[in-house]
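Here the complex is missing a single protein chain, while all its other protein chains stay put.
For subunit A:
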């Protein structure tokens, strides 16, 4: 029989049991460890996969990581449906339930502080993109005009340097356009972020996702997370929609090739990012 560990998903202050119907990592049943007014949601995992050595190998396997991530997320979301939730980072495994209890006792106040921050609020994700091709096509005059004038000024064969110069000029014009486009898109994303901040309680800008991760080839100019009061969700979605519509309308400041994507509601992953030392060992080195 393999040794097992306790996989911790999330900590909550709500005593609901609804989330216990959800299966955890590797299809294992999820259970609750309650200590006072806090509860931790955990499941048992085999250490032949979740021990340090096998993990180092398995984490290279993106299919495995994807499965674990989805299961982790599923449990976290179910817990978050029931009440304020502090999601714990992927693959936090304890030797036994006793240590999880100790964690809840020792870090009781920290957890309560985090939970009270997110209570009654949900996280929404907003990503903004600009499609450089669409935008430069629509900018019309931009690239195409530049090309044409460059060609007129330096017809091929007139001088030895002609075609090369023309090429360089075209290239320069192109780069200028891309830079302008980029600056424009970044400024637009700033405005969007600020506008959403008016409705949200808190906002975070995360690094833009790689196209491989986003599944879109456009430039991501905003990868924001917003903590929004539950009763302002509609207002928030409307603010996003307004920006999106403005972006696609012609003749407005936003310009073509811009797009906004709203995801959620999520458990408050982005607003519970705290680091807890469970032992004084490091002497507050961080």
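Basically, contacts are C-beta pairs under 8 Å (C-beta built on N, C-alpha and C of every residue); 3 or more make two chains touch, one makes a residue touch a chain; residues count from 1.
Rule of thumb we're sticking to: contacts and distances are computed from a predicted model.
Name of the non-displayed chain as stated in its UniProt record, restricted to "ABC transporter permease", "Vacuolar type H+-transporting ATPase subunit I", "Gas vesicle structural protein" or "Cell division protein FtsX": "Gas vesicle structural protein".
Interface note for the absent chain: among A:132, A:162, A:197 or A:264, the touching residue is A:264. Residue A:90 is the one among A:90, A:195 or A:246 that touches the chain not shown. Contact with the chain not shown here comes from a single listed residue; of A:125, A:162 or A:197, that residue is A:125. For subunit A, the residues touching the absent chain in the complete assembly are 5-6, 8, 11, 47, 50-52, 55-56, 59-60, 62, 65-66, 69-70, 72-74, 76-77, 86-95, 99, 102-103, 114, 120, 122, 125, 182, 186, 205-210, 212-215, 219-221, 230-231, 233-234, 237, 241, 244, 261-266, 269-270, 272-279, 281, 284, 286.
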